[in-house]
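Yeah, one chain of the complex is gone here, protein chain that is, but the others are all in their spots.
Showing chain A:
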Amino acid sequence: MRGIARRQKRWALLALTIAAIVLLALMISLAVSIGEISIPLATTAKAVANRLLGTDFELSRIHQGIVWDYRLSRALVAASAGASLALSGVILQAMLRNPLAEPYVLGISAGASTGAVCVMILGLGSGILGLSGGAFLGAIAAFLFVGLLATGVGGTSERIILCGVAGSQLFNALTSYIVTTSANAEQARGVMFWLLGSLSGVRWPDVYLSGPVAIVGFAICMGHVRVLDAFVFGTDAAASLGIAVRRAQIVLLGTTALMTAAVVSIVGSIGFVGLVIPHAARFLVGPSHDRLLPAAALAGAIFMVGADIVSRIIIPQQILPIGVVTALFGAPAFAIILYRARRTA
């Protein structure tokens, strides 16, 4: 009986996974088709085939360029950013045992913005680094700062979170200081747009960074599913189950830091996805990480691509920062999930 039930459950999970992958592919196709210039799905498919399979369909150069150079790269970055942020959220919520933990809890986005404004406004190393490089270095600097602080004060999960809060405040203050003392109005607006998260200006080199980061990050996380499960009753309980706690903390927190830093450096700090997608995925597939991690990665990718579509079409002639959309549409959706979970619990 139990065996049959479990086998049925496994088929249901497999079906769900395939459905989610199909949905993601569909969302990406839609993201490529929808925009100021609407492109039929068939044209999209031909343009992709021309580049990937070397086919030679007759297409206008403009369509080919829009599909391949602008929209497909943008959709793929959105998908990998969504997956990375959702995975980071799952890891941090498990390791820190706090439902409010999210990718930015360790000061990473605050550090990234400080790094970005250092390049953008102060012009530090702008020749070599560029905005993304500066943001990445800032993110890593903030994570190391928070990590050292947390190790110094004992490393319990509450203290790690408090150190993250302190680090975020410090780096946000630095950012504000630089913006208010050195930026002109246009720079300030640019910083603002970047802080809210934006996919505009994303091109293929960004895909080559964010895609592998998401895939490698996912693989590392999947290698630690039992470790993550074992943290459910805290670090001592995990250690008594044979988990090398310190090593797991370094590997997994380091992985989330790199994933988040890569995402933030490309698209700015997009809120909400890393906090809420893990909870939504948990409601769907339960708390076991062997299911939760793939579910969160796929849900994060689908959600982010969808949010990007909405950000481009909701106001004609204008693109909203994607961070605004993720929160504006994600918050009510999450409220509905919470409400339904309350009834079934």
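Definition applied: a residue touches a chain if its C-beta (ideal position, glycine included) is under 8 Å from a C-beta of that chain, and two chains touch if they have at least 3 such contacts; residues count from 1.
Simple rule for what comes next: contacts and distances are computed from a predicted model.
Trainee: So one subunit is absent here. Using its UniProt record, which name fits best from "Iron complex transport system ATP-binding protein", "Ger(X)C family spore germination protein", "Branched-chain amino acid ABC transporter permease" or "YciI family protein"?
Mentor: Options "Iron complex transport system ATP-binding protein", "Ger(X)C family spore germination protein", "Branched-chain amino acid ABC transporter permease" or "YciI family protein" considered; the missing chain's recorded name is "Iron complex transport system ATP-binding protein".
Trainee: Taking the entire complex into account, which one of A:Ala47, A:Ile243, A:Val264 or A:Ile319 touches the absent chain?
Mentor: A:Ile243
Trainee: Touching the hidden chain in the complete assembly: which of A:Val232, A:Ile250 or A:Ala333 does that?
Mentor: From the options A:Val232, A:Ile250 or A:Ala333, the contact with the absent chain belongs to A:Val232.
Trainee: Check the options A:Arg71, A:Arg282 or A:Arg312 and report the residue that touches the missing chain.
Mentor: Selected residue, touching the omitted chain: A:Arg282.
Trainee: Residue-wise, where is chain A in contact with the chain that is not depicted?
Mentor: 2, 97, 99, 223, 226, 229-230, 232-234, 236-237, 239-244, 282, 286-288, 345
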